[in-house]
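Have a look at this one before I ask anything.
Selected chains from the complex are presented in situ; the others are not included.
Labels for the chains are A and B, by order of writing; each one numbers its residues from 1.
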Amino acid sequence: MKFKVSAGLAYDIIAPSTIILNIHALRTAHQTVLEETLFIDPYIKIEELNATNGENRFVRLELPETGHINIKYEALVDTYYEVKDYSAVEETPVGRCDASVLPYLNPSRYCQSDKLSRMANNNFGQINSPFEQVFAITDWIYRNVEYLSGSTDSETSAYDTVTQQAGVCRDFAHLGIALCRALTIPARYFTGYAYQLNPPDFHACFEAYLGGDWVLFDATRLAPLNGLVKIATSRDAADASIASIFGNLYCTNMQVSCEYASQEPFSPLYYTKSIFDGITYL
Amino acid sequence: MKFKVSAGLAYDIIAPSTIILNIHALRTAHQTVLEETLFIDPYIKIEELNATNGENRFVRLELPETGHINIKYEALVDTYYEVKDYSAVEETPVGRCDASVLPYLNPSRYCQSDKLSRMANNNFGQINSPFEQVFAITDWIYRNVEYLSGSTDSETSAYDTVTQQAGVCRDFAHLGIALCRALTIPARYFTGYAYQLNPPDFHACFEAYLGGDWVLFDATRLAPLNGLVKIATSRDAADASIASIFGNLYCTNMQVSCEYASQEPFSPLYYTKSIFDGITYL
């Protein structure tokens, strides 16, 4: 399926600064970037950082002068996902996880899975199927955590959200990840463009490692699971900020869009209770 | 009902120190201390501190010399409680709470009710009767928090326990209090001797202010609610340590007992779901 995505960012530069942007659609075996443009005004040479793990496409900008800068990213992306029945998929034993998957079992800055072990086991430990466990986790988050813009900040972590029960997509994802890891299910942060997300914005959700696949979950239920364009995956938001800023500058404007660009009609997919079809972006 | 209670404490005094003990059975209009002895070996003059609020009977010991000290408290106490049906009791509006009750709505060191507001409302906000709310709180704690000696320490607070889900009686009480206050139900810490508590120890539970009464609740379910001898009530454990120590000494032994001393048979009372009989110690 094709999506036309764009991100517009404007900054006031108070002092010479460096930005690392994380807004490019990921290029993978199955997510094809058909067209892509990055406008920068005034023009500045950028540097693409090659992530050795293929999980992101960071771009670094050196801003040597004060003033104002406009950045506009546009791309036409062909995404591909598979839907599979995970009802019979059992938990992947740690002994059979690939080495590259193991770090996603560790606690991280915003996902203190080591502190949520009892809570996860008390609430979800009795469920046999791991897909059902992760679905139950997202269901618990959806029912207990209120989506509330401005209720959290960049220091908020899963440990806070489990009790404070308010947050945005990033907080929903962190709590989902932390609870999965606490149950020994590898889980990672997913950030991307999301079709039909309203208001339009970058979106965050998460992937759980089930039966050898990274299966997508979104506790917010704010966008169809098959309308996502992947930007990056990572341990948590600490490694996947849309813009990491070093120096002194302020974002004065941000605009994000994601439009459907295929001919065939788009039929939105969401998970539903007792149907264990999971979506994987390859 | 009569109970014979005792507390034996032994300390190694490394440097001149002060201890404030909080082990005396409270003297109230209805809890009568029939006999009472405090042995101190070697003998040291103690000072009784008169709590202006009548909530405790602190005793202060100045230990000017290093060495060893044995303290033994024994008392025969006649307790009195009332059982009342609280099913029709409505929440006491803040506007009608006595000024002396209002502080028990505020957050305290171990009961950060201000941070538990959403969690409390999400889980217990739909319940109409305040007695049923508090019972549901204790039921949630009983089902979700594991009673596990040594799992917590003197810094553990309700905010931790709601997520870490393990603790001792003090932690169960703090979480109960914090959740009540988050629902605008005044609640206070209760420490005392407990008949049939096994192993014998000081016990902590809590009182919620319902219909003008301080009704007893115990999320641990480890001792009958009608077998308690009150030592103190307070905002939380910060104000009701069994022994507050200033200086340098170590507790080398502690023994607590509570025996039933009435003729009539003791029939243990516990709350049960859907029966809204509450117990108040006057």
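In this text, a residue touches a chain if its C-beta (ideal position, glycine included) is under 8 Å from a C-beta of that chain, and two chains touch if they have at least 3 such contacts.
What you see is a predicted model; the values in this text were computed from it and never measured.
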For the entire assembly in this structure file, with 2 copies shown, the number of copies is 4
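We adopt the following convention: only the chains that are shown with their structure count from here on.
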Distance from the mean Cα position of chain B to that of chain A, given in whole angstrom
46
Contact footprint of chain A on chain B as seen in their complex
115-116, 118-119, 122, 144, 146, 159, 162-166
